[in-house]
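Of the protein chains in this complex, all but one are displayed in their positions.
Letters A, B and C mark the chains as written, and numbering starts fresh at 1 in each.
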Amino acid sequence: MEELLKDFPVVIEVPVAWGDMDAFQHVNNTVYFRFFESARIAYFEKIDLMGLMQEIGIGPILAAAHCRFKIPLTYPDRVSVGARVISTGEDRFTMAYVAVSHRHGKIAALGEGELVVFDYGKNYKAAMPDVLRDRIAEVEKGSQVQV
Amino acid sequence: MEELLKDFPVVIEVPVAWGDMDAFQHVNNTVYFRFFESARIAYFEKIDLMGLMQEIGIGPILAAAHCRFKIPLTYPDRVSVGARVISTGEDRFTMAYVAVSHRHGKIAALGEGELVVFDYGKNYKAAMPDVLRDRIAEVEKGSQVQV
Amino acid sequence: MEELLKDFPVVIEVPVAWGDMDAFQHVNNTVYFRFFESARIAYFEKIDLMGLMQEIGIGPILAAAHCRFKIPLTYPDRVSVGARVISTGEDRFTMAYVAVSHRHGKIAALGEGELVVFDYGKNYKAAMPDVLRDRIAEVEKGSQVQV
Partner (left out) sequence: MEELLKDFPVVIEVPVAWGDMDAFQHVNNTVYFRFFESARIAYFEKIDLMGLMQEIGIGPILAAAHCRFKIPLTYPDRVSVGARVISTGEDRFTMAYVAVSHRHGKIAALGEGELVVFDYGKNYKAAMPDVLRDRIAEVEKGSQVQV
């Protein structure tokens, strides 16, 4: 499992709830996006993005989300969810996620999210500030070292 | 709004619940995938896919899901969600979804889902049966006529 | 169905989503509280409670919630959910809810909620303002007339 998560500088662990399953008796597809969201928020905390939002009035907005389902999850299980930034652009960055099932010791799902940098004052997208770029680079450098 | 939905042979209408919003005071990203799921199930009913599952032991499994968020939704609003099949392969088909905000009269989100045909007896993916291909073609033909 | 809802001055209608069902293939118990919440918010809109919150800094906090499940709901169905205020106290009021299944033409669940009036400035519960008491009385009087 560590091998599957080694490229991800932020990893959270979540129990699968019985109520996460739907009538097909697998964890419902929407729950995987909740898993990715929780890992995304943990990543944002690591770079203190919320602090940055309050300081300079700029924050991320989810512009696109993707998930590829590899193994159906069922209760009981625990899931480790990793998040990393795989590219940064002028006004956006892309995150990759992985959800690893403890029960199976395998990847249950792979995800991606596109985050647009938004200026809440101007109510319009903004250039990605250097401080954000730097903080992401620092966190991701750490993960390279782990590798 | 009809123009935005005209290519979709199956359209459902859903109220946005206050509780669909998260702490950022927009409808949470996972809820869009619930919208798409509801439209997908309505499409499956139109081609009686559940009946087919029981008859020949074959059914669809969601292999991938995607959403591009265009406008943040807020309560109160109503959403019309369209579903269509945009391609069929040897053992899978791809659906496209659109979620249209009544309040804005605009597309709130675009989605896609990849469905793999699964043989529950063999516990393995299966060739797409002709009857399923035919039923999809018939439903989609109807939508072309609407156009 | 009208008979079942006649004492409720606020009634909303909600489709049951396929994804509301859990692994027991009934609508999950948490969803009933979402139904009641949606009806509660609609009631708050009717008495412009949000406006009142902004004007005088006072709002309701859910202190207790109760549900008695009468019939298991399944997809597909539509539910009409009624909300009314059944008692008002010094610093709180009690709402009653009913969820009526269209498919069965019967009550699916009965609920209650206790709302405490909260002063956001003092961060403490507050005496119920007369204006709130009056607005509730007016809405509830209307429902008596319907009867």
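Here is the rule we go by: contacts are C-beta pairs under 8 Å (C-beta built on N, C-alpha and C of every residue); 3 or more make two chains touch, one makes a residue touch a chain.
Since this is a predicted model, take the numbers as computed values, not measurements.
Participant: Using the touch definition up top, pick the residue from B:D22, B:E55 or B:E138 that touches the left-out chain.
Facilitator: Answer from the full complex: B:D22 touches the omitted chain.
Participant: Touching the missing chain, which residues of chain C?
Facilitator: 28-31, 33-34, 37, 61-69, 72
Participant: Which chain A residues touch the hidden chain?
Facilitator: 12-15, 17-19, 34, 37-38, 41, 45, 75-76
Participant: On chain B, where is the contact patch with the chain that was removed from view?
Facilitator: Counting only chain B, the missing chain is touched by 18-19, 21-23, 25, 28, 30, 75.
Note that only the chains that are shown with their structure count from here on.
Participant: Take the average of all CA coordinates in chain B, do the same for chain C, and state the distance between these two points in whole angstrom.
Facilitator: 31
Participant: Taking each chain's centre as the mean position of its Cα atoms, how many Å separate chain A from chain B?
Facilitator: Result: the chain centres lie 25 Å from each other.
Participant: Would you give the residues of chain A that are in contact with at least 2 other chains, written as numbers and ranges?
Facilitator: Expected reply: 28, 30.
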